[in-house]
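The complex appears here minus one protein chain, its other protein chains still in place.
After this line comes chain A, so read on.
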Amino acid sequence: MSMSKIAASGLSLKPSRRARISGLALALSAGLVLSGCASGSDSSTDSAGGSSGDSCDFSSTYPSGAIEFIVPWAAGGGTDSVSRFVGLQLADRLETQVNVVNRDGGGGVIGHTAIANGKADGSVIGMTTVEITMMHWQGLTDLAYEDITPIAQVNSDPSGITVAADAPWETIEDLLDDARANPGDIVGSGTAIGGIWDLARAGMLLEAGMDVNDIRWVPSAGSAPALQELAAGGIDVTFASLAENATMIEAGEARPLAIMGEERDPNYPDVPTLKEVGIDFSMGSWRGVSGPAGMDEDIVAELECQVADIVASDEYVEFMTTAGFGVDGKDTAAFTEFIVNEDEAKGTIMEAAGLTG
């Protein structure tokens, strides 16, 4: 690597690195200066309720202090980096402190519960992920979308189907034909059993008229360890978004066969969708900002407007494209309807696949 390249890569790293540092700094102040925030000694919010000339200022009293932004997944992951970006932008726009806090564990149950249990005055919001429509079907928790207020969707990524470079299957049809001929010989991985990518597998097989165990599922802690198993020959196929597989695909060690989106991914124009090969099925992960149930309409409207502005901004599109994530914005009404439909669809697949608890 030449010196200029080093400089360039250093530059491109900067936003996310800075985001993490300030995130940590914010977490620090959240941890150590709790009393300071509670006593309302914020000097930055002299114009309470955000800046006056703001087109999004639907609530005159919001925000009145620091906002806690809960991430139900671990630091360093995809949801974490998107949340930190959105959290920083929100802090800028609302002119208040936004503390991005990871509440990791329990397959997302802990963090989503923390969002739902927060005060419904807009001081606690967070990044909900697709798991909110799955975990209650699995019997892990009673918590479901009724316990949160959806505010705005910010992203979605369709599932990809990826095999090792030297695998015998050239197309998705090859893979499915082989699975039909030799049920259970092919094993896939990408999440825990009953996780989003497991559902993608099960849903695809069911839609193709196959048995749900024609391609078996090996649990893994996520798409990265599953990819390592794929490279080492431990499994045959991974189900995960292509962004998560990008480094291996670019290195020529893995080959995408198809994606489960509505249309092709502009980054992988040669990879067909399932619909193109006659399987009318799409599934993916998604992320959106939500708060606890029962939030004031004005506060929801203000946050909806701010998040929509962030999603529409060039910085956001650039950040997401660089990281390989899909930009998918939906307003409160559309996001709420989407979650209701998702919940029903997930329940149907999980019941058919025997994953309900």
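FYI, a contact is a pair of C-beta atoms (placed from the backbone, for glycine too) under 8 Å apart; a residue touches a chain by one contact, two chains touch by 3 or more; residues count from 1.
In this text, contacts and distances are computed from a predicted model.
Remark: of the listed names "TctA family transporter", "glycine dehydrogenase (aminomethyl-transferring)", "Methylamine utilization protein" or "FAD binding domain-containing protein", the one matching the undisplayed chain in UniProt is "TctA family transporter". Only one of A:Q97, A:Q138 or A:Q306 touches the chain withheld from this view, namely A:Q138.
Looking at A:A120, A:A144, A:A167 or A:V187, the residue that reaches the missing chain in the full complex is A:V187. The chain not shown here touches chain A at positions 1, 6, 20-21, 24-25, 27-28, 30-31, 74-77, 80, 101-107, 109-110, 113, 138, 140-141, 184, 187, 189, 192-195, 216-221, 224, 228-229, 231-235, 247.
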